[in-house]
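To start, the structure under review is shown below, and the notes come after it.
What you see is the complex with one protein chain gone and the rest in place.
Let's turn to chain A:
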Amino acid sequence: MKRVVITGAGTINALGLSVPDTLQAMREGVCGIGPLDIRDVERLQIQIGGQVKGFEAEGRYNRQQISLYDRFTQFTLAAAKEAIEQSGLTFSGELSARSGVVLGTAGGGVSTWDDNYRAVYEEGKNRVHPFVVPKLMNNAAASHVSMEWNLKGPSFTVSTACASSNHAMAQAFSMVRSGMAPAMITGGSESMLCFGGVKAWEGLRVMSRDACRPFSANRNGMVQGEGAGIFVFEEFERARKRGADILCEIVGFAMSSDASDIVMPSKAGAARAISGALQDAQLNRDEVCYINAHGTGTAANDKTECAAVADVFGPHADRLMISSTKSMHGHLIGGTGAVELLACIMAVRDGVIAPTIGYEEPDPECALDVVPNEAREAKVNVALSNAFAFGGMNAVLALRTAP
């Protein structure tokens, strides 16, 4: 089995339009959640979100590209550019033929669906633009990354709701670890902050109208975000020989299915994914210093997740740190695990733990060290990133300081 490292990272999210800006915001505990600026917002009950600001497609892409790129693809391409340029890789020859793209998204081109439903239903139009299908399909972003960067190996898109990115990155990791691919571009993106996207989420009554306060006793729901996180996963020896700057090592992952309920999380399912990741990475549980929680800020998730962590780690659960950065960038749904992996990289590389902001009241059912409100410096060798999706599909990744 090969060792797998991360040699490039890129992002677009409500905290910043690059990795350095995002990590700076996480260190400072900045809240990227605010009033939504979208069409028909006055007809929404939920009027806040972690919306990406200052991202102008016109300055980044030409007219023809914009006609083909939904916002989730635009975010992906911008983040992929940052990640691949950081890695220093050029994909040609054998490297191009064997390296691919595996990305996660829950909804794909949601705003393209939304705009075109409006056109035919609300405005009564009888024709839509010819690129509606290639723009909205869930694999559009992965395909455009492959075309832009000449990636001709195994490429596809994973869709497991809020765990999409973690499942995608787990696939990419497996491919590099097994030797199937020398490098993979992976991560995910989401852009559901349009009228139809938010309206659909309102229906479930799990959204907060004012803030995302994970683990806090007065939490009242999740807040949606948008954006992308993209990484270059590369075989370690290859990266070492070419003198690449290695951000961290990925040491294991596990997936599990609750097989119980379409929306309610299960402690047992989450615990099996967490303990599975430790086993896959051959880690003792007391080696884990930090967990980036799924931490949605809903009543159900946070207490279930804390109970699962307590079950898996036993007494060590009280010594490790667990924070939810969704309090800052919102819940990026299918892209969330990718943006949250940045917090894990910051922990194992820079020794800075991103905080859970908006934390106001301790909850006895979430009695762990949730790194409330302020970032903390700590030496972290191993970090986990949790994602527990609707549909009961869970994926947990394990990271370690660069070898």
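In the analysis below, a residue touches a chain if its C-beta (ideal position, glycine included) is under 8 Å from a C-beta of that chain, and two chains touch if they have at least 3 such contacts; residues count from 1.
Note that contacts and distances are computed from a predicted model.
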| item | value |
| --- | --- |
| The complex's invisible chain, by UniProt name, from "Acyl carrier protein", "Roadblock/LAMTOR2 domain-containing protein", "DMSO/TMAO reductase YedYZ molybdopterin-dependent catalytic subunit" or "L-glutamine ABC transporter ATP binding subunit" | "Acyl carrier protein" |
| Residue touching the undisplayed chain, where the options are A:129, A:209 or A:242 | A:129 |
| Touching residues (missing chain, whole complex) on chain A | 67-68, 127, 129-131 |
